[in-house]
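Excluded from the complex is one protein chain; the other protein chains are retained at their positions.
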Amino acid sequence: MSEALRVTVWNEFRHERKSEAVKAVYPDGIHATIAAALGEHGFEVRTATLDEPEHGLTSEVLEATDVLIWWGHVAHGEVQDEIVERVQQRVLAGMGLVVLHSGHFSKIFKRLMGTTCDLKWREGNDRELIWVVAPGHPIAEGLGEMFMLEHEEMYGEHFDIPPPETLVFVSWFSGGEVFRSGCCYTRGAGKIFYFRPGHETLPTYHNPQVQRVIANGVRWAAPTVIERVFGNTPPHVPTEG
Amino acid sequence: MSEALRVTVWNEFRHERKSEAVKAVYPDGIHATIAAALGEHGFEVRTATLDEPEHGLTSEVLEATDVLIWWGHVAHGEVQDEIVERVQQRVLAGMGLVVLHSGHFSKIFKRLMGTTCDLKWREGNDRELIWVVAPGHPIAEGLGEMFMLEHEEMYGEHFDIPPPETLVFVSWFSGGEVFRSGCCYTRGAGKIFYFRPGHETLPTYHNPQVQRVIANGVRWAAPTVIERVFGNTPPHVPTEG
Amino acid sequence: MSEALRVTVWNEFRHERKSEAVKAVYPDGIHATIAAALGEHGFEVRTATLDEPEHGLTSEVLEATDVLIWWGHVAHGEVQDEIVERVQQRVLAGMGLVVLHSGHFSKIFKRLMGTTCDLKWREGNDRELIWVVAPGHPIAEGLGEMFMLEHEEMYGEHFDIPPPETLVFVSWFSGGEVFRSGCCYTRGAGKIFYFRPGHETLPTYHNPQVQRVIANGVRWAAPTVIERVFGNTPPHVPTEG
Partner (left out) sequence: MSEALRVTVWNEFRHERKSEAVKAVYPDGIHATIAAALGEHGFEVRTATLDEPEHGLTSEVLEATDVLIWWGHVAHGEVQDEIVERVQQRVLAGMGLVVLHSGHFSKIFKRLMGTTCDLKWREGNDRELIWVVAPGHPIAEGLGEMFMLEHEEMYGEHFDIPPPETLVFVSWFSGGEVFRSGCCYTRGAGKIFYFRPGHETLPTYHNPQVQRVIANGVRWAAPTVIERVFGNTPPHVPTEG
């Protein structure tokens, strides 16, 4: 526990290189902004992006990762199935996974959920209020009862996910929608946290409360077991019945 | 299953006798309006109110009740502990319980939850949108993805309840709040459904969608076992270990 | 509700044609035994098997199926991905799915769970006691507190599944293992029930209590919505925020 948790921030990193509007908000990419924030929260952070070899997610990188953060949007289909499989196996072995915003449609999240992960959305000018519904949960630590994002893309129900094992946040949007915006799951020995905000044209990941939620999510998702200790072969010989 | 479910609608029945504004909306009491609606849904319905002997909840009545509906507000403290205990034992034995609106602060609900059941509230002029977050759940049957109550009292998070075993509805209020407004629990062999809407001065219980939710809640909460079949004494003699 | 639920019993149907030992127990196949039992419970039942065209699971069949039952073991890999995809989409749209025994390793179950679904096992001579841990749940209806299978294959923890939304049964095995043997999930609008017993060489599916559990599972998993009513496009135009 005295060692710093090792976090890898994965970003598709396409918007920021093509759109001046996005580049103006995240000049070095969304991953760089999140990585800097997590560094200040005391984690050992590296980044990886889609266009690196093996998307930057080699076996060596994953074996040195306690918690993986995932942001993707327009290029989910370009993520190779082999890498998705590798990430899934690592999650089942205990690596934490924090999925952000449009990552709801990533191959890895859909594979771990088993559903379409579809939702409503609108790029408008909504205000988002994020309410805490699990006040004692580690992911809500240090937040008040609610925090506000003055402008965000709307995501609305029905969000086609399995019922969260723990629901931490519910969002209110000025246009009339609600959304389960902080959702915890376990899969194998791994913990998964989905957190809603983070449209690429908006400064959401510069917001200190958003950064705190992601940092809290990393701590919550940190592995207790980083390899499957349970060989599933029978430990007992047959008995007399 | 061919027999009609037997429902008892319990109401505090104080507002309707003291306030002209409430009487105008529910001339025979909230219980009468709900009972009539449930009768049309095919249930065998009776009512009971606070000022009847034993609050109308004699052992005979409870033994002939499959699902009990509870509305109370200003007189929670007048409900005798002995009757609360009787209702709790009946729920644990399998009777369904549907708790409405300000019933969140009733003795029976707090006792079954173990928490304060506190929440935010405002008698204003809010609009309420009730979103379905569990589309395949029996309690959401026949509803669309959302329904609206043009005017309702606001209830806001944090709602101090145990995390619902199933969350069916989330409400949006025009003032900026959200609320987990359809919550399912089991206690013993009994099923409990909390449903938020129903301020006494508003015609909420005349709304066909609200009536449908209550009817769906009754069907969902109907007992599969109406007495504890499991005597908790060891069925096995000690073995050789 | 007055119409009979339409059940399709799917079976790999390989063991029964190759092994005299299995044929002796299930001369017409496991599916035939289960189908006959469900017919007696009042359902409208058909069967489908692996070696039929499209594995017997054409779009027409699935559209006429309320609940699909799945038994497979040695030929999971032969089930075409296209059919698995079709079944998954139908489950998400509301069709119930009851997965039996070695179906834990089927493509459809693993895809809906997102985990390995691995477990311990032993073909020995274990006795299995199946304890009810959710006495008010519809799937436990009509059972006592426990029922026994004198001989069954052992399945042991850790069973690598997401935490069940509702755990109905826990099995005890004479060799020293336990197993979460009745597990409920929702995915999209669909309900999924996994039920452990049913080794092919043993008369488990002739057991009236096992038959009752499967029938209860069919009733619980029956759809409330059989098509996605929720088009996930925003119903509101942007507001002034």
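Should a chain be cited, it is by its letter among A, B and C, assigned in written order, with residues numbered from 1 in that chain.
The rule is simple: a contact is a pair of C-beta atoms (placed from the backbone, for glycine too) under 8 Å apart; a residue touches a chain by one contact, two chains touch by 3 or more.
On a predicted model such as this, the values are computed, not experimentally measured, just so you know.
*Asks:* Among A:P53, A:G77 or A:G136, exactly one should touch the missing chain; which is it?
*Replies:* A:G136
*Asks:* Which listed residue (B:G29, B:G56 or B:G188) would be found touching the missing chain in the intact complex?
*Replies:* B:G188
*Asks:* Specify the residue from the set A:H15, A:R90, A:K120 or A:K191 that touches the hidden chain.
*Replies:* Within the whole complex, the residue contacting the unshown chain is A:K191.
*Asks:* Mind pulling the chain A residues that touch the left-out chain?
*Replies:* 94, 132, 134-138, 140-141, 144-146, 165-166, 186, 188-191, 223-225, 228-230, 235
*Asks:* Kindly note down the residues of chain C that lie in touch with the hidden chain.
*Replies:* Given the touch definition above, chain C has residues 129, 131-135, 145, 156-159, 163, 166-167, 170-173, 176-178, 180 touching the missing chain.
*Asks:* Since one chain has been left out of the picture, which residues of chain B touch it in the full complex?
*Replies:* Residues in contact with the chain left out: 88, 92, 111-116, 118-122, 124-127, 151, 154, 156, 158, 160, 162-163, 165, 174-177, 185-188, 230, 232-241.
Quick note on the criterion: only the chains that are shown with their structure count from here on.
*Asks:* Quick one: report the Å distance separating chain B from chain C, using the average Cα coordinate of each chain.
*Replies:* Going by mean C-alpha positions, chain B sits 33 Å from chain C.
*Asks:* Averaging only over C-alpha atoms, locate the centres of chain A and chain B and give their separation in whole Å.
*Replies:* Chain A and chain B have C-alpha centres separated by 37 Å.
*Asks:* At least two other chains touched by the same residue of chain B: list those residues.
*Replies:* 132, 134-135, 145, 166 - these are the residues of chain B that touch more than one other chain.
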